[in-house]
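A protein chain is absent from this complex, but the other protein chains hold their places.
And then subunit A:
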Amino acid sequence: MRKRGSRPIYMPVRRRREKANMYSKGTKRKFSDGVDNKAVAASYSLQRQSLLDMSLLKLQLCHMLAEPNLCRSVLIANTVRQIQEEMAHDGSWQVVTEALGGSGHGPSDRLVDTEVLCQSSEQQDGGPRLYSVMGYDGCREEEVVTDKALCSVVVGDRAPALLLGTIGHCWDRGELRVEDGVSKDSGTGEEEGTKSGEGAKMATGQVFGTFEIKNGAPGSDPALEELFSDVDASYYDLDTMLTGMQSAPKMGPYDFLDSLASSHGSVSNSSCRADLNELDHIMEIIVGS
């Protein structure tokens, strides 16, 4: 369980000096001259990967709630799609796959970052599939639909226009704290001290880590475990998730979600009160009212 106020491991560490620059610069975003272009590009890729990871995490958690907010899911999924399209265009996708030793696969085949989520549904042994981890059928349709949207993203022709600066300056997480009582400055100072060393090491690990997990069961890969070591791995255990969905919603996952999001309406607000309305509800169904 991630403790309140701490930043997840996959977030890149920002130097404190950059905070002041962001404030004084107003709304226009520019990297200062003299920064090495290669370093900028690397930093941008890192941040983009972080955003991708964060989005995928949100989508996974989304499906653990009683009923995910469809609008939010769609927006997050669109964001993931955008990032993946850009990564494919950049060729960074190909770079990664080459490094992994992949041979001769086109970029579209490799847009499988999210296949891990689709794959979990394939791992199930028959039985009713209540939902797929990545899909809008979390919104509870009568038909069960497997969503492979993100597994089969078609790479469009147009390159999404993107300003590096805009992304770059968004990453300073130290600025905003939703939780009460967290002292921002002291908190981030501490964390940066301990994690700056790990940060660089994490960077390469996390870029490859997300591809490796597609071949293994979620949670079994060391890179992935390191990535999510803050998180209780049982949340990504498919059995746990399915069990959780079939019974009354647990409060466990919500604690984690709370640290990500404050009073967002998608969080179910109470445990099941089936007993109160059970008989009435059954009667209504029978009577057909």
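We take it that a contact is a pair of C-beta atoms (placed from the backbone, for glycine too) under 8 Å apart; a residue touches a chain by one contact, two chains touch by 3 or more; residues count from 1.
Just so we're on the same page, contacts and distances are computed from a predicted model.
> Would you kindly match the missing chain to its UniProt protein name, picking from "AP-3 complex subunit beta", "Elongin-A", "glutathione transferase" or "Serine/threonine-protein phosphatase 2A 55 kDa regulatory subunit B"?
"Serine/threonine-protein phosphatase 2A 55 kDa regulatory subunit B"
> Could you list which residues of subunit A touch the chain missing from the display?
Answer for subunit A: residues 20, 22-24, 26-27, 29, 48, 51, 54, 58, 66-67, 69-72, 74-75, 77-79, 82-83, 130, 135-137, 139-142, 145-149, 160-163, 166-167, 169-173, 175-176, 178, 180, 184, 245-246, 249, 260-265, 268-270, 272-274, 276-278, 281-282, 285 touch the chain left out.
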